[in-house]
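If you scroll down you'll find the structure; I have some questions about it.
Right, subunit A next:
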Amino acid sequence: QNAVAQTPKRGGALRVALNSTSTADTLDPVRASAQGDYMRMSTFYNKLTVLDNSFTPQMELAESFDTKDAKVWTIKLKTGVTFHNGKTMDSADVVYSLSRHVDPKLTSRANALAKAMIKIEAVDKNTVRIELDQPNADLPAILGTYHFVIIPEGTTEFTKAVGTGPYMTEVFEPGIRTVGKRNPNYFKSDAAFVDSIEMFGIPDENARVNALLSGDIHIGASMDARSAPLIKNNPALRLMVAPGGSYTNLNIRMDMEPGSKKDFIDGVRALINRDAINRAVLRGFGEPHNDQPIQRASRYFNADVVPPTFDPERAKHHFEKAGLIGVGIPLICSEAAKASPDMAMVLQQDAAKIGVKIDVQRMPADGYWSNQWIKAPFHFGNINARPTADILFSLLYKSDAAWNESRYVDAKFDKILLEARGSLDEAQRKQIYGEMQAMVAKDAATIIPAYIASADAMSTKVGGLNPHPLGMLQGYNIADTVWLDA
Partner candidate 1 sequence: MTIHSKTVGETLVKVEDLKVTATTDSGRKIEILKGVSFDVRRGEVLALIGESGSGKTTIALSLLAYARSGCHFSGGRVLLNGKDLMTLSEKERQKLRGNTVSYVPQSAAASFNPSKKIMDQVVEVAEIHGILDKAAARQKAIGLFRSLSLPSPDTIGDRYPHQVSGGQLQRLAAAMALIGDPELVVFDEPTTALDVTTQIEVLKAFKSAILDRGMTGVYVSHDLAVVAQISDRIIVLKDGEVQEAGETEQIVGAPAHPYTQALISAFEPVEAEPAGSRPASSAVLEMRDVVAGYGNVKSDGKPHIVAVDGVSLTLQRGHSLGVIGESGCGKSTLLRVAAGLLPAASGDCVLDGRPLRPQVDARGKDELRKMQIVFQLADTALNPAQTVGNIIGRPLTFYHGMKGEARDSRVIELLDMVRMPAQFRHRLPRELSGGQRQRVNLARALAAKPDVLLCDEITSALDTVVAAKVLELLKELQRELQLSYLFVSHDIHTVQSLCDEVMVMFGGRKLETFAAADLHAEARHPYTKLLASSLPTLDPTWLDNLKQDPELVRKFAHA
Partner candidate 2 sequence: MNKRILEMIGGRLAIAILSLFLVSLAVFFITELLPGDTAQELLGQAVTTEAAAQLRETLGLDRPAILRYFEWIFGLLTGDLGYSHVSDRPVANLVAERLPNSLTLAAITMAITIPLALGLGIFAAIWKGSIFDRAISSAAIMLVSFPEFMIATLLVMWLSVYMQWLPALSFIPATADFRTIVLAFIMPVSVLVFGSCSQMIRLSRAAIADAMATPYVEMAMLKGASRSRMVLRHALPNAVAPIVNSVALSMSGLLGGVIIVETVFNYPGLAKLMVDGVSTRDMPLIQTCSMIFCGFYLVLITAADIIAILSNPRLR
């Protein structure tokens, strides 16, 4: 922890190992979908805003965001920012960059969010106006998410990233490595400390730990709990645990058997041993949660919503009422939903003790999202951290949302969701989001036992990094702040 307090040093070649890599690796913002892609986005490009530790947007390439109705926004850009190729960034580049996500032909991964921008236009060289289909106070936060990086107008080739970011592409080999060297003309002065950053994937946990132990790499992302003691015992290494990141949830479809029986849902809720899951499954790399999607770190978190207690007796009572004692209940899980097989095992063991038979069915990770998730009556899912409460609620709980995992339907919920979205009044938003958290925790049949922490291991020589609720490696954004103690 010492290094963090010290002042940043310049220089050094940083080597970072992520936990995945594939030939699908990309530098194209519309295609970015994996952790490595997000890392590359923040290393080579900048966005209009960045999200801080409480998900509050801070200005990056934008100077300011202005709106009266949350529908039409005027964005002033910073001046004098240049791309790696020497071109000066202006409003045309922003319009081009954002419009690519709207274009259905480019099948942007952020299209669901971007398509709300029905008009994106340059007012002058340094001003952009965006019109939304309906009011949304979160636009500055949305534009702070991974995809909305700014590229020069007309870019279609992405074998090299040309951005405004702290590093410039030196090597990009999908599935192998990405190397960036410091951008000498970076517009932030007190940032980008190391000379070069090399990123690659070591999917095998052991290999990652060994590489760290042998000093081959400086940072190993996303360590498993079982490696933690090893890292903690090594004086040359430290562990950075970020409590948030993602959660694995247990979904019961309320429009299907057996979820259509309220008693089944209540029974399962009482049978979830949050303590055991945290201790045995997540080994402390988690944070018990209260069945709603907003993280503790969020400024909107409602601490009054308490998680249900583990109570096998009550659960048994409910299962009896539902007539489900001794009946085999299939539960679908997969490695694709992190830790879900282990959680399923815990549930299965507890259920067996009260005579409830849960058939854990482990599905292959391949195709899980298209074939099992949401479709099965009783299954696990996994949701990555999202920057705004609005995104989480509208994506996962709104009555007509495609990803409404438990088919939760509540007209009032839908109404206040829109209300909060359009409101520019922080206090009102906080109140509404608090209320919505209580609603889904009680009524939606999505059980969120814990937020899963992400833990990155690194050499004690690495400085400048802090846990971020968006997940590992400071929310995939280390390039600005990281430095090496030679």
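Criterion: a residue touches a chain if its C-beta (ideal position, glycine included) is under 8 Å from a C-beta of that chain, and two chains touch if they have at least 3 such contacts; residues count from 1.
With respect to how the candidates were assembled, all candidates are chains of the complex that A comes from, given by their letters.
Note that this is a predicted model, so its numbers are computed, not measured.
Trainee: If you apply the contact cut-off given up top, which option from 1 or 2 ends up touching subunit A in the complex?
Mentor: Per the touch definition, subunit A is in contact with 2.
Trainee: For the complex, give me every residue of subunit A touching candidate 2.
Mentor: Answer in residue numbers: 13, 15, 17, 22-26, 28, 31, 33, 107, 109, 112, 158, 170-171, 173-177, 179, 198, 200-204, 206-207, 210-211, 213-217, 365-367, 369-371, 373, 402-403.
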